[in-house]
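Note that this complex is displayed minus one protein chain, with the remaining chains in position.
Chain lettering (A and B) follows the sequence in which the chains are written, and residue indices restart at 1 in each chain.
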Amino acid sequence: MSGFKGRDVISILDFTRSELEELFEYTDIIATRGVQSKPLEGKIMALAFFEPSTRTRMSFESAMKRLGGDTIGFTSEEATSIAKGESFIDTIRMLDSYSDIIVVRHKYDGAAKLAAEIAENPVINAGDGKQHHPTQAMLDLYTIRTVEGAIDGLTIGVLGDLKYGRAASSFILALTHYKPKKVYLISPPQLKPRREVIDIIREKGLPYKEEEKIEEVISEIDILYVTRIQKERFPDPEEYEKVKGSYKVTLDLIQRKAKKTIKILHPLPKTEEIDPRIDETQHATYYKQAKLGTPLRQALILKILQ
Amino acid sequence: MSGFKGRDVISILDFTRSELEELFEYTDIIATRGVQSKPLEGKIMALAFFEPSTRTRMSFESAMKRLGGDTIGFTSEEATSIAKGESFIDTIRMLDSYSDIIVVRHKYDGAAKLAAEIAENPVINAGDGKQHHPTQAMLDLYTIRTVEGAIDGLTIGVLGDLKYGRAASSFILALTHYKPKKVYLISPPQLKPRREVIDIIREKGLPYKEEEKIEEVISEIDILYVTRIQKERFPDPEEYEKVKGSYKVTLDLIQRKAKKTIKILHPLPKTEEIDPRIDETQHATYYKQAKLGTPLRQALILKILQ
Partner (left out) sequence: MSGFKGRDVISILDFTRSELEELFEYTDIIATRGVQSKPLEGKIMALAFFEPSTRTRMSFESAMKRLGGDTIGFTSEEATSIAKGESFIDTIRMLDSYSDIIVVRHKYDGAAKLAAEIAENPVINAGDGKQHHPTQAMLDLYTIRTVEGAIDGLTIGVLGDLKYGRAASSFILALTHYKPKKVYLISPPQLKPRREVIDIIREKGLPYKEEEKIEEVISEIDILYVTRIQKERFPDPEEYEKVKGSYKVTLDLIQRKAKKTIKILHPLPKTEEIDPRIDETQHATYYKQAKLGTPLRQALILKILQ
């Protein structure tokens, strides 16, 4: 598989490093110069959001509309009524006949792959199940490349729910395309990465180490990727209360123990896991990361549809 | 009434055969060559969906946006809050002042007609009450014309809920513009066509026959139009269980008893009424039918607005 034209985007693992570099270079051009004409005039993107995600949806919408295209689709509220009785396969076939590209969000692993098998038009996975969210992973890599110049050689920490969080899993898998110095996977024991993720990164030779306490490795980290820990993941609320403090990134921790140049990423939305006072510091890279989502997705859509 | 410019689309009966042919020839052009420029640039379609219908809504949206226009509107969830206290008449007046064409979906018969009387701009009925869904009927006729070359001379079966299903009623009424050899109206006794529909097709001389069992007429049929039978229509669930088997189109029935050339249409969404193994056969025409919805509606909108 090579080249972007007409291609499905299901997992970050389907892309090679050189393909990602090609995408990032094109994103650089769009981010700095914008798009001249309306290259996707008359083209329609179908947004099939079986699960809610306002941020990802709006980022795709903004990208498509800035390119002169337009969108149709449904949000998770309507998805219930759509699904009523109709098979997922029929829903995808219908969207396929109304549009030129389909963006799928679904709670089950494999939903985007199945959609890609049915649809004649390209399918982009906007997050399905617990593992894949490839455009988020592309954006994460691109953000690091933008602020650090390179990904190779960095020490990267991934903090939070590494078991159920698809943004975290996708990011960890994405790092296997590069040569970071070290990757710390920091989570409570209950939320360690799943076996299938560990198997892949081990096989690919990613220099990772699982950790339970951010304090012990914070001093080495260049890039800290933070994700949310959801209370609902803990069968016993008391257990959550016990661990939650260890996974909060406080201003004190950053100022006292981290490198002065540490950059903090987050797929957003964030809640309590990052001290809001960090928002105003030069460490906060998550707003820049969100902002880069539009040009990154513009570049990807253009490469697929043009 | 003649010509499409500025015209309301309320019932399939308002159009003549030659007007329909004119529309279908224009649809052929759009379906094959597409649209060159953006003919409806700056034009706005208001989607007034007082009742949910994701498919019809997205088909209209896709058509309008591919023509360079755009849409505003509300879905049934918001309709509740819109309706709160405000009269239907005021809602239509408001939409009329924000847009160039209004598409109405409503559960009450006559809603689209009333909207057309109020609005200065053209109104398209996207389904109201139990009887009218004119653009679906146009699409159904156009699909048959596309796959069979003509509608005259065919034997056509209409299967399912012929009493409450507006797609089926509209299709039956639409056939009065043509000269099929025979039309079988196949339904459980409780779901036979309403008196007002029968009166019209009798007066127009449509060669129809009411049937209760698909098995007895399947061998003659060229086009089988299937619609869903909703459990909720039966006061007694047991009664539904008794009849439902007779209104399922199975692969076995088609392979053993039907013409090899039979084509199956369905307005979608479908659930259990068609054996999913039929989807993969050359008989399944419903996906093609759905796909033709966009060019058909593009042609109609262009003829009205240009």
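Convention: a residue touches a chain if its C-beta (ideal position, glycine included) is under 8 Å from a C-beta of that chain, and two chains touch if they have at least 3 such contacts.
Bear in mind the structure is a predicted one, so any value in this text is a computation, not a measurement.
Chemist: In the complete assembly, which of A:Gly6, A:Gly110 or A:Pro269 touches the absent chain?
Modeler: A:Pro269
Chemist: Can you say which of B:Glu86, B:Glu239 or B:Glu272 touches the chain missing from this structure?
Modeler: Missing-chain contact among the listed residues: B:Glu86.
Chemist: For the chain left out of this view, which of A:Pro52, A:Gly110, A:Gly153 or A:Pro207 touches it?
Modeler: Of these options, the touching residue for the absent chain is A:Pro52.
Chemist: Across the whole complex, list the residues on subunit B that are touched by the chain not included here.
Modeler: Residues 41-42, 44, 46, 70, 72-74, 77-78, 81-82, 84-87, 90-91, 93-95, 97-99 of subunit B touch the chain that is not shown.
Chemist: What subunit A residues would touch the chain not displayed?
Modeler: 34-35, 38, 52, 54-55, 58-59, 61-62, 65-66, 68, 70, 75, 77, 228, 268-272, 276, 279, 287, 290-291, 293-294
Here is the rule we go by: only the chains that are shown with their structure count from here on.
Chemist: For subunit A and subunit B, let me know how many angstrom lie between their CA-based centres, rounded off.
Modeler: That pair's centroid distance is 41 Å.
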